[in-house]
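Here it is, the structure, as structure tokens.
With one protein chain held back, the other chains of the complex are shown just where they sit.
Our next item is chain A:
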Amino acid sequence: MASSIENNNEKLTLKSSDGEEFLVEKHVALQSTLLQNMLDSDCSSADVIPLPKIDARTLALVLGYCKKHADASSSKQGELNSFDSEFLKDMDMGALFNLVLAANFMEIKGLLDIAAQKIADTIKDKPHQEVREIFHVENDYTPEEEAAVREENRWAFEGFP
């Protein structure tokens, strides 16, 4: 796949956990501190870089984000902001969790920030029972324990179930 592209040394190949390969322009890859450090050290850009923690669906999203941010000039912050919110708009929670994991692994701070913020925003001002449902968290409290924790912070539950 890589050989069919000109300027091969300006591109690198990333391989997802499920074996899909992505050809990425170097300046796009540099959005990731992890890849930047690999390129700065000895890693040849001809090698395929395996990312065993990131599946193809997530990696495609990550690279879409990186490309937009690498190509945009710094003066277009407003445009980037609207891209960011559109980018995450209809993403389901599972995809967001995987995105935040990938951003953390690849060290892409901006993406980690917006994904973590998006996840936080979905539970803002929600009752804790609903938070469990949204995030698929199992309640490991006994009813007595749960009542005790709630009692410690009773004031914050005023108006909540």
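To be clear about the criterion, a contact is a pair of C-beta atoms (placed from the backbone, for glycine too) under 8 Å apart; a residue touches a chain by one contact, two chains touch by 3 or more; residues count from 1.
In this text, contacts and distances are computed from a predicted model.
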Task: Chain excluded from display, named as in UniProt, from "AP complex subunit sigma", "LSM complex subunit LSm2", "Proteasome subunit beta" or "F-box domain-containing protein" - done: "F-box domain-containing protein"
TODO: Extract the touching residues of chain A with respect to the undisplayed chain.
DONE: 17, 52-55, 93-94, 97-98, 100-101, 104, 112, 116-117, 119-121, 123-128, 131-132, 135-141, 145-146, 149-150, 152-153, 155-160
